[in-house]
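A single protein chain has been omitted from the complex, and every remaining protein chain is retained in its original position.
Presenting chain A:
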Amino acid sequence: RAEQARNRFQSELEFIQCLANPNYLNFLAQRGYLREKPFVNYLKYLLYWKEPEYAKFLKYPHCLHMLELLQYEHFRKELVNAQCAKFIDEQQLLHWQHYSRKRTRLQQALAEQQQTQQQQPPHGNTAAK
């Protein structure tokens, strides 16, 4: 029985993280799972992963946001469209890249600053009148 519970923990951990994948959500929507009442109830049950003692096992935290959105019927309906899933995917990737972009920008700004500082002393007297 303890093993059953462990297995269930494992499978629910995997399943909930799969929800971070918008293509998978589209897959589920197109096969009608998101319309089934028991499945919707199961999604509500999965909300327990938001608690800290469970959330710390999540490798892909995006899944929690998706889970929250999935509680809304409107969202579940929209996921049937491939364009919707594609849009979510794109936005998700852009968001994912946000910090690396920010870091790159900062690094570039820093590099530029250092460059101008190095260039100034030799050219300080050639300012045009």
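Odds and ends about this structure:
The working rule: a residue touches a chain if its C-beta (ideal position, glycine included) is under 8 Å from a C-beta of that chain, and two chains touch if they have at least 3 such contacts; residues count from 1.
Going forward, contacts and distances are computed from a predicted model.
Looking at the choices "Sodium/hydrogen exchanger", "Calcineurin like EF-hand protein 2", "NDUC2 dehydrogenase" or "Mediator of RNA polymerase II transcription subunit 4", the name in the UniProt record of the chain not drawn here is "Mediator of RNA polymerase II transcription subunit 4". Hidden from this view is one chain, which touches chain A at 1-2, 4-15, 17-18, 20-24, 26-27, 33, 36-42, 44-45, 48, 52, 54, 56-63, 71, 73, 92-93, 96-100, 103-104.
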